[in-house]
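Rather than the whole complex, this shows some of its chains in their spots.
Letters are used for the chains, namely A and B, taken in the order the chains are written, and counting of residues starts over at 1 for each.
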Amino acid sequence: MRFSPRDNAFFDLFAASASNLREGVRLLSEALASDADRAEIAVRLKEVEHQGDEHTHEIVRRVNSTFVTPFDREDIYRLSGALDDVLDDVEAALDLMVLYRVGDLPSGVGDLVDVLDRAAELTAGAMPRLQTPSDLTDYWIEVNRLENQADQDYRRLLARIFSGEYDALTVHKLKDVVDTLESAVDGFETVANIVEQIAIKES
Amino acid sequence: MRFSPRDNAFFDLFAASASNLREGVRLLSEALASDADRAEIAVRLKEVEHQGDEHTHEIVRRVNSTFVTPFDREDIYRLSGALDDVLDDVEAALDLMVLYRVGDLPSGVGDLVDVLDRAAELTAGAMPRLQTPSDLTDYWIEVNRLENQADQDYRRLLARIFSGEYDALTVHKLKDVVDTLESAVDGFETVANIVEQIAIKES
């Protein structure tokens, strides 16, 4: 099925939310460079997060005031919340890097952020096509595949962090940063799973 | 809309559950004092938790045996489960303090417990008004605001715990206690989000 044109406002808001999330991941990626001014980038990322909150609130307001929604109110609510959760994790990861003054990061961290970057790109590409969710099969399969791969990389990264290369406090700090990145990857999978469920209902 | 009077039993049970949760948080707060007998308070908190389990089971039994419920069965189920989860975390936090013999806690822990105390007060105030969920907007906005603030405090508290002030095992113990408190704060936000969703459906 196709949703009717009057529903465009919701689709536009989800597209804007995912596009904003992609910008947030881009800033996180920029912050990994060893000469990056992380504190300054964190300020810009916080602005991106506030922008994301605006999109989320606008979606919730619109769900409240609209009689007919393009798909279940609960799914609209869950999807906007799930996009918001990913951006929260992305912002938290950079905030922790700044607070902990972690300095150079093990190379595996860059690999995890690359996965986030790819998942953000896929998600930003999928949201504008939410009107025909059954066409998004490739998107959610690929995000699930990325998450599975990231899971493997994450555990191998932990094994390195626990290998004796780092002092006790640095181990704590790196683990916390890496756990937050892993949670962001999981969050992209949650978004993809919600889209899959919407497609199942609409089919 | 307003729910009909026959539904009062559910609202009374949610009010009792939230009031019981507030008592649990009060005990946790009491246990922070440096001269508190934490083991003894933990026994009383465990009784409060058992009382909470009774409320939860009573709600589930009633959902099973009642033909008409004031709002979706699933939302009743989710809300009672979410209140139960917060109390579990509150009880777990104190149990860990006792098991780990953590002694004096960094002052940021008291700030987190103050947030729990405020969220418990707001939740206990909101539950008796669940019959008109659309009036609870201030409640869930404020709990979300508290959770955002607590997130910032939590990360700054971790930065202090990882600063070198504490020995390696104390770092582990404090992190575990603090993570459990942060999970309790998140739990109050989950409760507020469920109430918001109930209000959206009923509007």
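Please note the rule applied: a contact is a pair of C-beta atoms (placed from the backbone, for glycine too) under 8 Å apart; a residue touches a chain by one contact, two chains touch by 3 or more.
Note that the structure is a prediction, hence the values are computed from the model and not measured.
A.B. asks: Hey, this file places 2 copies; any idea how many the whole complex holds?
C.D. replies: Whole-complex copy count for this file comes out at 3.
Rule of thumb we're sticking to: only the chains that are shown with their structure count from here on.
A.B. asks: Give, as an integer number of Å, the spacing between the C-alpha centres of chain B and chain A.
C.D. replies: 27
A.B. asks: Using the touch definition from the top, list the residues of chain B that touch chain A in their complex.
C.D. replies: Against chain A, the touching part of chain B is residues 151, 155-156, 158-159, 162-164, 168, 171, 175, 193, 196-197, 200-201, 203.
A.B. asks: Residues of chain A touching chain B in their complex?
C.D. replies: Residues in contact with chain B: 60, 63-64, 73-74, 77, 81, 92, 95-96, 99-100, 168-169, 172-173, 176.
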